[in-house]
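Only a single protein chain was left out; the remaining protein chains are all shown in position.
Then we have subunit A:
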């Protein structure tokens, strides 16, 4: 589903590569933790999958598409197959839960009838039934992240990228977030989650890819966060 072949990314005005000859394969339906200290290249990895950045060398395939040969015109279609969740939720403050989730479908031109049917289902899937008409500032951090996950998943993407989704959330609430991610993963969606949260990685027992200074130093199925941190 995601295939990196010897990928190197150097940002302009920086000597050290953000990713240094990285090769990794993520299969369909997998759940992968991307761990490593800040600046190790986790976010760069996610940005490359979305083609927000281009690699300096190496090949990237996402959902069967060679990103180097994907024209700018087709990038939006790639992104429709990838959902994204961030540490800072990125909700629209002037729209309620339902509207925030529906926005993702409206802007890709889905018919209103479809939106009315699908959005409540997804709001329920992330555990926010009965709160569809709350505004983001009336929700807790954990609930806001659930809205963001609903928005990321509402178009049934093949891949869900999560960049430290529990970074702003207390450990008890994080467990709920991870349950939702696990539920999404069980529908067949590939999940890649960048995180610093050792407890979560250890409890989930999923594949762990560890980056350090842009290099993969560990790739372990059913791994733990590691002792070094």
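As a working rule, a residue touches a chain if its C-beta (ideal position, glycine included) is under 8 Å from a C-beta of that chain, and two chains touch if they have at least 3 such contacts; residues count from 1.
By definition in this document, contacts and distances are computed from a predicted model.
The chain absent from the displayed complex carries the UniProt protein name "Cell division protein FtsX", chosen from "Molecular chaperone DnaJ", "Cell division protein FtsX", "Acetyl-CoA acetyltransferase" or "Urea ABC transporter membrane protein".
Interface note for the absent chain: among A:27, A:66 or A:106, the touching residue is A:106. Of the candidate positions A:16, A:54 or A:77, contact with the hidden chain is made by A:77. Those residues of subunit A that touch the chain absent from the view are 50, 72-73, 75-82, 84, 90, 92-93, 103-104, 106-109, 151, 155.
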